[in-house]
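First comes the structure, then the notes that go with it.
The complex is shown incomplete by one protein chain, all other protein chains being positioned as in the whole.
A and B label the chains in the order they appear, each numbered from 1.
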């Protein structure tokens, strides 16, 4: 999928974005939402739609010294059309390079200021001739049209939603963010046949303006979102990084931290900051949704970020798989994390006569499963979710969940009624 | 006392337990409570009473190769009667050893499954003869009778109670738990002639089923228990370990931690977990009593645990004395820990004219007592107990308590009314 989508020239609007979302429709029942140019979305306005057919700089011999057809990074995103002949000096203010990485082409955009430009490697820039006149052409259009995004709701047992959001506006850059698109798409496909407690809403959207547009169109129903993850940069060889939601200690934050802590030592958890990806929008103060961000190496901390070096070779299949399974583990915990009431809360119930306990007393060995049973019974007071119990017991969630199932099976545990959980859920765990 | 009680074959019911409690009646006005077999106690039923007269395995020469008379650990607790001749192969499933400690005899019980067995050292097992036929006899009875526990209330100035609970169901094992029985018994004897603020309830009970039985019989009055300690494993040469109550920051938890911190550096404080001794029952969710557990080396962390090696030599008189004095120090703090109101709370009162302050100003030396006076005056606002003050001032409780007495003596301090303390006591100290 990443190889197929890599050549397409995506931006925050236009046919490249549309084609990408259509490609995803092969696997997912994705609805393509088209929002007209000029639509007011909170403080913003949906911009004109940008499309590009070609772009180049030709020298006097007719050779394309910069060529959009070789890489769509060569043209600054949202460049106005241009067709002109000019000297290198006139052209130079429109050329962007990375002198410190002379063989890499940078990625640049200019969504909200009308200009145009080319990106090229610094070594190619040095090869240009000061005396030469160049033919400069960008065959683009910037016209009233639409902003497109893809949305897909996987219905679960309840209307409570888990939001999975990923930005789909970057052209030929792989880790940022074909990796996020691929993992989100696979998650959608994998979860589709599963019986689910939560409903899962998948968004494939242009960054910033897309999230703002979606929030504006759905402002009445954002309180359905109980948990959320922004997925990005999930394919590089770095270890996982989780960025907490603005709330900082939301259930999704505790779930992801638990999954990372139980499974591995090479991970990083960072606090929320208002810079990054679309968690910025979901966590803006009037929404303050419990949405974190799952990455490997964070944006701007790998040198290839926003350059041509973020190509197919930067993305590692094992890293993608590891990201996928980490997120799936978190979803498994979310799905199973309920709050129960011990039905025999006075002293310990007699586990032995229910077949849940060894019968020969006095042995010294550790009995992990029994300990999980005892932890669940002791803390199932309507104020501790299974995740709270696993955290306090320093046990994997799965062990605690298995113990809860066994106790439910013999009538010793019953789910706490929502009323009771909500009223007590406001209590902070120490 | 430990030497006297060591040979007796105790279990969760029966004459050995009864004889042990009767022995304690020499020093304490212990009431022996007899609860009939079949009594329903929450999720449990009081079991049949077990008594044993003899038990052995004899070889064909008539030699007792396993002999209950040598050590009561040789017969699995609650073994059904048996009288049979069998080959070693038939006998083998009923034999329990510790291969990794070949000279030690393990301690095993089977309270709630009807079976029988012998415990022996692994080297003795290896000496048995595969070809031999053995006479196997356990002369036990398992009949309707009673579960016995000892209870003793030392009345204080108020009905608020401190619970001291220790399990008395282990046969010839010293640290676990003749040490706890001895220290609890000495505490009862020592405190008896003292003027006490709290009433002290001492329980000598069979583990688990005894605590559950007591809770079932006293469920209406458990809210009198304001603080509690389970005493166990108090005689080995390890340093003290305190296991917090389920509440985690109850007054008893803070008192014991303060006493340990002020007196020594070699101690351990562990969080509550639902495995261990009868704190499991007192801290079950419907009771959630503020009961911690005082030990030296915790259960299963000393290799002799639940084996014949937990004998008289494992218990050290100095360790027992140190345990006793540590618990006594905690009780002294509990007794004195009150909440006061400064009667002159605007600015500092003039201590000099009350003889509480040096008269020559300007000296540099530390005046610990004056500092304690100032701390008490500053924090005696009805929201800080003396323990809160000692903790914040990083001073021994006794210094703070002495300062409070001096201030009471000159009318500068008065105990806060219970109403006020209770309403403000819910505030968490930082």
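Throughout what follows, a residue touches a chain if its C-beta (ideal position, glycine included) is under 8 Å from a C-beta of that chain, and two chains touch if they have at least 3 such contacts.
If you're wondering where the values come from, they're calculated on a predicted model, not measured in any experiment.
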Touch with the omitted chain, as defined above, among A:36, A:102, A:274 or A:411: A:274
Residue touching the undisplayed chain, where the options are B:42, B:200 or B:375: B:375
Of B:3, B:348 or B:405, the one touching the omitted chain in the full complex: B:348
Residues from chain B at the interface with the omitted partner, ascending: 342, 344-350, 352-353, 359-364, 370-371, 374-375, 377-381, 393, 430
Chain A residues touching the omitted chain (full complex): 41-44, 76-77, 106-113, 208, 211-212, 215-216, 219, 246, 248-249, 273-275, 280-281, 283-288, 300, 305-306
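We adopt the following convention: only the chains that are shown with their structure count from here on.
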Centroid spacing, where centroids are CA-atom means, of chain A and chain B in whole angstrom: 53
